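Encoded as C-alpha cells, the structure appears first; notes follow it.
Below, a portion of the complex is reproduced, with chain positions unchanged.
Letters A, B and C mark the chains in the order given here, with residues in each chain numbered from 1 onward.
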C-alpha cells in the first residue's frame, strides 16, 4: 500500500497525478466501517468524513466555481459544511461541531467526490491554464496533507476505544521500523542557503530562499529510540521539573502525562496502540507521538538540545529521515521576504505563524514524495497525535 | 406507528410484552442511516447506538447473568461499554465519551440484541420465577424510557445539522397536534391521596402512597400554546428580569436564549425543527421544548404559577394530558417512607433526588401506556431537549 | 460579645434597635486589620468592606433617597459599587470583582456609615411613617444577615492563609460548645400549622401560614457530633458511592473531599480552623461546615434521613437549636399563597427559589434574636462555608 503513494513531480502529467492522489485517499478508506467516518473525539481531530469531503470542497471552491464554465454546484450546503478555516469564503461550521453531523451520509460524500472528479476531468481537457494548474497542484498537495491527517486523526479516534480496533493487520506498523546507525554528523559553521529553490511545487512558507549564518554543530544520525525513551521514564524524567519548560511542567502535571501518547504499561512491559492494533513496544524503533515539551525535556536529560530548523535543513542530506516528523527548536515564523498571496489561498500558512514550533522531515503516514528538505510542518508544543519524533543536536 | 406502542399491563402475557417492546425499539430505528447512530452532541444526549445497546445490556446484566444457567456472555467488553450509571456493577465508559466510539458497529449491536432476545426467550420458558418477572417488567419499562430518550436525543442530534434532516415525513409532528379547550378546573382544598396504588408496575419513586393536604386551587384545562408563547416573546419576556429566577436570568443571558429550543425566526415568521423537518410554528399547538426557567417566567408573566406535582396529580383525571411532559413547581424529592432497593436496582431513582424539578404527564414520544397519573419524571431546570410544556395554575 | 447581639423585638424602640444593630456590625470589625477587609477568595464570599458598605447602601437607597427630603447622596458611585443583586436599581459591579476594588478605602466606608447613620437619625425624628418603619426593620434584619455573613465570609478568607490568622482569641469557639442529650423526639402524624404568625417581623418567604399534613416521625434531640462524623470517615463514608446522591458523588471526587471543611489531619489527630485559630477537633461538639451532600450521605450511613423543613418546624419547640444551621431535605420553594412584593424589595427571596435546599435554626454567628422557628435559610447543596450541621430523623 505504501508503494502506491502518489508523488507529484514536475515531470508527471497533472491529469495522472490528480487521479493517483484522489485514488490514494479512497484506498486509505477501504478498511473502514461507516461508523469510523463520524466521530471527532477532540477539537484538533477531524472526522474521516470531513477530511474526504473537505479535500473535494477545495477543488470545487477554488477551481470549479471559478474556472469551469456553467459549473453546477453539487450541493450548496457543502460550501458551508466543509470549509475549514478560510474566513475569506464565508461562514463555516464550528470546528468542534464536525463530529455531530451524521448527514450527509458517507455514501453521499463519495458521490460528491465522484461528481467533482468528473467535472475536474472535463476541466483538465478544456481549461487548464496556468493559474488553474497552480491551484490543482496546490489542491493535490493539500489533499496529501489530509491523507496524512486522515490516518493521524483516525489513529487518535480509534485509540480511545477500549476494544483497540485494528485498522489494517498488514499496515506498516510504526513499531516494525528499525532505526539507522548511531553517531553524529559534524557540521561546520558558516553561511547556508535556506528555503526552497527549483521549479517544482513548494508552499509559500518555504520562501524566500535566503542565507543564514550557523555556528559549528553536531546532529544525530538517527532518531531517539523507544528504548532510550524508556530509560528517560525510568530515570524519573517526568518527575524532574529541572528538565522542563515551565509550561511543559504544567502540562505534564495538569494532564497526568507519564509516557508517550498511546503507550500502556502492563506490569513491567510497555505496549502501544498502533493502526495494526495493540503491540509490544519495540525498543529499537524510533519513539513516536511525543510533544515538543517531551522532546525538549528528553534533550535536556541527555545534556543535548533540539536542532534549529536551519541546522536540520543544512544537514539533511547527510542523514536518513522520513520516519517521524522531527521537532526543532525553531518557532514557526516567516522567512525574510515572505509574502502571503491575496485571497483565500493566502490564508494557507501565514496566519498560523504564532505559538507553534517547526517540525521537519516526514513520517510513516506521509504520502510518498510529498515532503522535501525545505518542507516546514508546525504544531503547538503540547500536541502529539501527529507521528512526531526526536533528533538530538549539540 | 404510534398505535403499535406496547402497553405493559398486568393482564398481558409477559413474553408477548417482551416481544412487543423490543420490536418497537427496532421499529423506531428503521428510518435511520448508520451514521445517525453515532454522534453525541452534548453530554446529556446519548448516541442511538448506545441507547439500543444499553437497554439490551440491562437484560444481560440484571437477568441473564444472574438467572440463566450456563449463560455465555455475548462480549465481555460490552458490560463496560454499555453500563450507564450503575456504579454497583463496576467501571463504565465516561459519559461524555460515548460519541467517540465507532466500534462495535451498529450491525454488531443488533446481533447483540438478537442474541439476548433469544436467550431471554429460553429463560422465559424455564426460569420465570417471581424475581425474574419483576426484573423483566422493570427492564421493559426501562426500555420504554429509552425509546422516548432515543427520539428525544435523536431530535437534538439532527437539529444541530444545517441540513435539517427529516427523520420521518409522516411522523406525527408535534406541530400538528391541536390543544384542548381553555378554562380552568376548580379544585377544592382538602386531603388527597398521592402516589401509586394497585397491582401493576410502578417505579419506586411513586411510593409510598400517602396523604397530602392541599389548599383550594385552579388548574388550566389545556397547555400553554405556541401563540401565547409568541406573545410572551413579543412582550419582551426574555428581557424582563423581574419575571425570572436569578439563576434563570443568568442562564438566559449566558446562553443568549430568546425563544423555545428548536425555534428559528425568519423575518416575522417562526419555524421550528421537528422530527418531520423544519416546519412553520403552529400557534394553536402547545409550546414545546422550554426549560423550567422559561415555564416559571411565562407563568409569572401571566400572573399565574406552575402547579405542584400534588396539585397536578389530584386534578389529573379532570383534564387531558399526554402531549408534553409538564413542568411542576415541585422539586424531585422522596415521598414519606421512600426506601431504595438494595444493589444496582436501587440506583434507579433515589440518587437523583437533588437539584431536579418534577415533570408530570407524558409526551408525543412516550410509548403508549408507559405513563400514568402517578408517574414522576425529573430534569434539571435549564434542560429543554425533552418534549416539555407548560400548564398554569393559580 | 454574644451578649450584646441586638434583638429586634416589637417592644423595642426602633431608634434604639437601629443604634444597637449598627454598632454591633462595627464591634465585629474591631479585631480586623485594614488588609482583612479586602480579599474575596471565591465568588460566593464577599469582602468585609463590601459587607459593611452594602448594609449602609441599603438604608441610603431604600430609605433616605426615597423618604428624606433634600437628602444629599454621600457619593454617587456607591450606588453602583455596593448594590448586591437588585437589578431593579440599576447596574452593579460584577459579583466576582468585589475583591479587586482597593478604593474606596476602609476609612472612607466608615465615614459613609457615619454619614448615613446621622441622616437616619434625622429621619427618625421627622418622618418615621409606617412604610419607613417597615423598611428600617427590614434593613436591620438585612444587616443582621450580613453580620452573620461577615463572620462566615471572614472565616473562609482567613482559612486559606497558611498562617492560620486568629480573629479573636476569646471568640466563642465553635469547638467549645457541648451538644445536648441523645435520644429522639417522637412526633405524631397529623395537621400542623407552618409559617409565621404574630405581629413581629418575618421575611416574605415565611408566608403564608398554612396547614401541612405530616406522618408519624422521630427527630433527634441533638445534632450529629464531630465524633460521629469521624466514625463516618473512618468507616469509608467518603469512598462508598451507595451512600451518596449522584451529583454529591461527583462533587466528592472532583474536589477531593474527604472531611468537613476546615478540617486538617495530622497523623491520627484532626484539627480544624476556627475564628480562634487552629484547634483540635472536639468529638463532643456538633459537626460543622458540611454540605447537604455530606449531611444526606451521613444520614444514609446511619440508616436515617434528614427531616423536612415542616417536620423540623413542627417539632422545634421540643429540642434545643441555635448552634448550627441545620440542613433539611426540603427544597427552597414558595409556600402556598406566597407573593413577592413589587419593586426592589420583592427581589429579596422569591427569585432564589430554585436549586437550593432549606436550612432551619440558627448558628453561633447568628445575631441574638435574629432567627425564629419559622425562619428559612437556603443554600446550594454543595456549599459549606456557612456554619451548617446535621440533625437526623426517621
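The definition used in the following text is that contacts are C-beta pairs under 8 Å (C-beta built on N, C-alpha and C of every residue); 3 or more make two chains touch, one makes a residue touch a chain.
As the structure is a computational prediction, the values presented were derived from the model and not from experiment.
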{"item": "Number of identical chains in the entire complex, 3 depicted", "value": "4"}
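In this text, only the chains that are shown with their structure count from here on.
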{"item": "Shared chain contacts [subunit A and subunit B, defined touch]", "value": "none"}
{"item": "Chain whose average C-alpha position is farthest from subunit B's own", "value": "A"}
{"item": "Subunit A and subunit B, separation of their C-alpha mean positions in angstrom", "value": "45"}
{"item": "Chain centre separation in whole Å, for subunit C relative to subunit B (CA means)", "value": "38"}
{"item": "Rounded Å distance between subunit A and subunit C, as computed from the means of their C-alpha atoms", "value": "58"}
{"item": "Sequence positions of subunit A contacting 2 or more other chains", "value": "none"}
{"item": "Subunit A residues within the subunit B interface of the complex", "value": "33-41, 49, 77, 80-81, 93, 97, 99-106, 157-158, 160-163, 165"}
{"item": "Partner subunit C, residues of subunit B touching it in the complex", "value": "85, 87-88, 191, 210-213, 215, 241-242, 244-249, 292-293, 296, 305, 329-331, 333-334, 336-337, 346, 351-355, 357, 381"}
